[in-house]
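Yeah, one chain of the complex is gone here, protein chain that is, but the others are all in their spots.
Just so it is clear, A, B and C label the chains in written order, and each chain counts residues from 1 on its own.
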Amino acid sequence: MQYVITAVGPDHRGLADPIVHCVTQLGGNIAEIQMYDHDEASVFSMLTRVELDPANDASLRQSIAEISARTGLSIRTWMPRRLDRKPRLAICCTLRTETPRAVLAAIKSGEIAAEAAALISNRQTCRGLAEEFDVPWHDIGRPDGSADDERMIDICDELGVDYVILARYMRILPPSSCWKYAGGRIINLHHGLLPSFPGMRPYHDAHAARMLTYGATCHFIVPELDAGNQIINQTTFTVAPGTSRDEIIRRGEQQNEPACLVEGVRRVVDREVALHFNRVVALKV
Amino acid sequence: MQYVITAVGPDHRGLADPIVHCVTQLGGNIAEIQMYDHDEASVFSMLTRVELDPANDASLRQSIAEISARTGLSIRTWMPRRLDRKPRLAICCTLRTETPRAVLAAIKSGEIAAEAAALISNRQTCRGLAEEFDVPWHDIGRPDGSADDERMIDICDELGVDYVILARYMRILPPSSCWKYAGGRIINLHHGLLPSFPGMRPYHDAHAARMLTYGATCHFIVPELDAGNQIINQTTFTVAPGTSRDEIIRRGEQQNEPACLVEGVRRVVDREVALHFNRVVALKV
Amino acid sequence: MQYVITAVGPDHRGLADPIVHCVTQLGGNIAEIQMYDHDEASVFSMLTRVELDPANDASLRQSIAEISARTGLSIRTWMPRRLDRKPRLAICCTLRTETPRAVLAAIKSGEIAAEAAALISNRQTCRGLAEEFDVPWHDIGRPDGSADDERMIDICDELGVDYVILARYMRILPPSSCWKYAGGRIINLHHGLLPSFPGMRPYHDAHAARMLTYGATCHFIVPELDAGNQIINQTTFTVAPGTSRDEIIRRGEQQNEPACLVEGVRRVVDREVALHFNRVVALKV
Partner (left out) sequence: MQYVITAVGPDHRGLADPIVHCVTQLGGNIAEIQMYDHDEASVFSMLTRVELDPANDASLRQSIAEISARTGLSIRTWMPRRLDRKPRLAICCTLRTETPRAVLAAIKSGEIAAEAAALISNRQTCRGLAEEFDVPWHDIGRPDGSADDERMIDICDELGVDYVILARYMRILPPSSCWKYAGGRIINLHHGLLPSFPGMRPYHDAHAARMLTYGATCHFIVPELDAGNQIINQTTFTVAPGTSRDEIIRRGEQQNEPACLVEGVRRVVDREVALHFNRVVALKV
């Protein structure tokens, strides 16, 4: 059975050794291991993907709990290929309702074979969706408009969330959150074509470049600022010359973005794709 | 009636005055005028778009001929909105047959309401198309693989060509050719999305960027190296993760590029779009 | 004698004809002519550089005044090579004092052979410089922090300003202002290397790219958003690995930027460089 273990700690010393010891003593094999040390952001972290006999599952969890208690490391153990239940999704949103609604509807219809564990937001705009689709609503907004990033992670931990879906969620996750759910568990919908239009206003940027093609990109978040974009799905639409920017944005937000995100989440949930050494690989072609 | 007059000369002195005099003396109005002086490339040129009473057409042509004879300027007068005949196209190609074939077929079927005046190439690969579609074939290739750029212009002049279609024509037109047919008369098919992937190998570049979206761009050539891209049409297709680059190129060359160019040429021929002060504007929305 | 004539009007019709007629009837030669039509910004403008017998100077000015009165066009006539007086500079600033101080000091010392006609600002921070160097102070700030762009142009018109110096002036000039003083009369100091770091925070961007080289760029403003950068001078400094961003900004603002701008303005005032068909050319090499 494959396990993905992530650890975030106060410095880079003592980060790798206890987990590596634990895994190798249980007879596990290290399939991938990455460390990250960024003094400026005070983020020190490790990801390792290991193969371990499922008979040792309880021993692994006990050892990890002991390491966590002894060292103060924030450690998570995730099984990407568990078969005993559907994947649990936390859907994060802010102001736009189209993409979270589309994911919730696709779960309800069975197109996405997952469970909607939570709708998390830093604003009130999408609260009605929680009631409509009968999904627990979690408000992590602060009075100043920012979000309680640690609360988001706590919610996901408590609910046993497998994947965090950023459905036009307008806040940038801090590196520590990205590392805690590293390994291909955070899926973002960007409302422009990556890597060409990465900014906050990709429709405006593409329009200013006089393009007639607009698109959306569904990708894994990888917890390094410099990393390339790990694209899971892209969808596009083209317009005739003279189409107004407002009309372009309307078509993008109402039709193209929801379709892009739903298909991207479906590919991950159905394990057609996965993150492997920071690259998206096709598991079934 | 609108006329587009282009002039290319040996220096920038004496370039504008005689033509401006001629037009204003005939009672014409200057709707647009641009000059270009690039010492390094030894290209000095002017474009003016004027409105003139068609009754003065013969006088204009006679005056321009006299100016040309007296000054040595290379001057062309073009009527973008003539109604007495279909636009004449010169289709330029090199090695790939898909896009020139698609344009020829669309002319034959009537989808593009134009006349195929010539098939021009610097290689022999597409010669069969000329026979198949009964279009005059012009070989402008030189033994070293380059093209006789002046011969291309001479052919277009002799045949009264309205639009030059670059259908995966693999040579870069010199600035003097671009200026001689300036004003929205040269239409290029680029086999990538502009402005994101401008190079010689856009499929490879987009693939290296791990994109899942590929596209083609049909645009006017504007005779300044620094100018933005004047996009007439863009078409895209998306692929699943894991699709091979060869398969992507195959789909792009065989399906996407021909469709992109045919629709782009149709928009120009049907005067749905035109070049106006270096921008593409929609004439009918 | 060379004249640069700029015209800004309510549409592109009727923009070129009256000025072209006037110049050619006075026996002038058109050395350069450019028109610009941008519906979205409602800016329609023309620049022409002509050679005219100075004996016709009064006739030119009278004719232009009549055209302006009759058509409502906003027309300016500028003589870039006048010898009867030193060039007059309007120095525009906002919050940083280093670069305007350096220009004022270089004028006082004679390094820049010009006259400081005005210190213009949308903030109060640099007011002390006006008193210190005995230069008229013009406050064009509005309560909301923006600037009265038309007032800036009015001041420059009234004072017979030859060159507008943007010395870390933090507002973007509207296209109409750029066109009114087109032809190489607006000189900007950008606090980063162009074209690599064009944004509002070039020190931050270069630091984020882990560069060890930082620079400043003095360039002509050319009134088209898409135009390349017309660089008059660039200066750089390099730092050792580990140098803090604050220290880098301090060195840039206090030492590098002032030196860059002073030398750039000197090159223009001494007519070592000029703008010629949107390119910077060296007049004396």
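One rule holds in what follows: a contact is a pair of C-beta atoms (placed from the backbone, for glycine too) under 8 Å apart; a residue touches a chain by one contact, two chains touch by 3 or more.
All of these numbers come straight from a predicted model, not from anything done at the bench.
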Taking the complete complex into account, tell me which visible chains touch the one left out. A, C
Among listed residues A:Asp17, A:Asp53 or A:Asp154, the absent chain is touched only by A:Asp17
Hidden partner chain, touching residue among C:Gly28, C:Pro80, C:Gly215 or C:Gly252: C:Gly215
In the full complex, which of A:His38, A:Arg88, A:Lys108 or A:Arg123 touches the chain missing from this view? A:His38
Footprint left on chain C by the chain that the document does not show: 193-197, 209-213, 215, 228-236, 238, 240-242, 267, 272-273, 279-282, 285
To test your reading of the contact rule: which positions on chain A touch the chain that is missing from view? 12-14, 16-17, 20-21, 24, 29-38, 46, 226-228, 276-277, 279
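In the analysis below, only the chains that are shown with their structure count from here on.
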With chains as vertices joined when they touch, what's the shape: line, ring, star, complete or other? line
Whole-Å distance, C-alpha centre of chain A to that of chain B, is 46
Where chain C touches two or more other chains simultaneously, the residues are none
